[in-house]
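I'd like to ask you about the structure that follows.
For this view, one protein chain was removed and the others were kept in their places.
Moving on, here comes chain A:
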């Protein structure tokens, strides 16, 4: 049977309670109660210490010396007794064998004695019949003589006394019955009367049935013959009756040398040697009735055995029981008892001696060790172990000391850790508890109880799903129940649930339940845990909203916005980015820019640079070539240095439309300038040309003979038109006029062609001589200028300071010519605006090679610009001229053409009242960018 023991020791009162439990269920209940007591103790030190031992038998204690002594004594005693019994048994068996042998001899003696008696009977009868007188009397049938003779016949042996005596005639009939009347036998059985049988002259044991009872007799039969004739005269039959024949029995007793003799026939006592009612007779007669022949029986202080003798005329033999004094057995037993007593005394002495020796040798060290262990168990600090004379005990003591020390430390740690655990358990914000396997609440911490404002006693023992935490919603309670039942089957669950707190506020709980398994793999208890995640949830909701807002903001932006983490993996990907790349935000997240935006190969470098320098990196007009056209992007990388998470934001703005617009604006301005130039030229030339042609035509008219006015005028001058005609013909004047007219017509057509002039910007620039371009620009400016501004460029001194050896520069001749034209015009305008320089205006054009750049300076001594003006002068549509005079695009377009189209630089330096210097740098190798598609069309 399994036993569970539970020991509770209250340290404060030094009280130990020990309880045994036979049933596991009860034991577990008690254990839970005890644990609660332990947990609820106000101070841990005062709480009970619980020792649990299960599945063990409580031993009865005994002291070691006693045990050893007892063991030794008992074993010695047992051995001695065993030996004694064995030797007793052996002696007994030997004695028995001997007795049996004696009895066998005695029975032989008895049988021989019986036979001798019977022979004696026959002799007696023979002797009686041999007497002449008897024979005479028999012949004469003289009964009285016979009787007298029989009575007178000397009778010296009592055991062969003729209790029965019949005298038979020769025919077998009875003459005389001399039998004692006591027996009442009147006639002989048939067999005895037959005188012809050879069995005559012998004795037999024979049973007679007289008056309802068997009469045993030893019967002799002797034929009496005439000595002379040898004729059978008759027979003499007789012998002693065995029944109650004391003499016979005594004879046997005497011969066999036994104590008592009993003769039995058919279970009845025939004769015996002692008193009939004595216990011995009774015992012997019982023995004879029940037991087998020739066995030794010992009872009532006697030892007996019996033998069977055949009896004629009876189906049952005569049993002769012989008994002897059983005192030999008693003596044997007494002898052994004496030995036993001696042995017991000897054992006792040995035990006492052992006890003495053990106490001297073993008790001391054992007691020392016991004291030591008592000291340990009573909690005494660092008890001392006194070493004794037994090596093993010393080893045990040392080992126990070490063990106790380590156990003390472990215990201390355990107590400490338990205290910590309880501190944690009760002070935790988390909700914690303990359920049994079926889901009943055993324990819960303070935080959980406070949450619903109840005490432990209100919820203890209740099914967890019926507790007040889930009072608000049956559905939640059902979910909890399912979780608990699952945990009861060993499955861990974790769900989000709602709970109502004591203020009836709905709280969101991150709830989990964990099964705890015992050693045999069964679920023993369940640990439910909960964490209030309402705030976290709210914060998460807020965060989610914020994230959505951020995403919406990002999505609403026209730019492509990409957020990157510190590892340059994509974290944000707005709708424009999706639209541009065709990659959804989910797929883009976590990938690199190279994968998602391969068309911006330099973007990664920009991001690296921004992350390293922590400065904004901006690349404008990055060209992306698509199948149909080039697209332009402004790429800006903002490093995220202010936020906790390091990273970067990439913004890509498509500026294709703007770039196209700007280029078309340049073109428009160029065309406008060219158009203005052409128109100015046409006007300038057309007017004099018209005057020339018209006057030539008027001259031609007035020289013709067709007009009557001509004739009248000729007559007034004393000549005739014919004479004039002849003269002019002779001198070729008319032909000259015709040539003049023709040339005028040609000039007019050239002007027309100039007006038709329009040029597109080349996509790849060929090298051009800048000096040549500047010269042409000066000429164009001179032609254009007067018409629009009424400023005569001829009044301004233009100095050409062109250095030799400057190689041709790859450029757009139209564009650069436009730039020069604009700048010269501006210079002339500045001179015209200056009151001092108007009279002696100078424009100096300088061109030189400087390293890998071509340097061009256009300097004037005009009115100059203030600082404020200088800041604004490159702004498009900014102008100082009155409305209608100039578009305000000249400088900005020039700047644009130089910097963007040619990769050069244009700077301005000016001092008010003294003049302005514009410096242009153009790379000698041309612009190293991708070719810009012609936006002019």
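Definition applied: a residue touches a chain if its C-beta (ideal position, glycine included) is under 8 Å from a C-beta of that chain, and two chains touch if they have at least 3 such contacts; residues count from 1.
We take it that contacts and distances are computed from a predicted model.
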{"item": "\"Rod shape-determining protein MreD\", \"Rubredoxin-like zinc ribbon protein\", \"ABC transporter ATP-binding protein\" or \"Response regulator receiver domain-containing protein\" - which is the UniProt name of the missing chain", "value": "\"Response regulator receiver domain-containing protein\""}
{"item": "Residue among A:691, A:732, A:767 or A:807 that touches the chain left out of view", "value": "A:691"}
{"item": "Residue in contact with the excluded chain [from A:702, A:735, A:779 or A:795]", "value": "A:702"}
{"item": "Residue among A:375, A:748 or A:853 that touches the chain left out of view", "value": "A:748"}
{"item": "Touch list for chain A against the chain that is not drawn", "value": "675, 678-679, 682-683, 686-695, 697-698, 701-702, 707, 709, 741, 744-745, 748, 751-752, 755"}
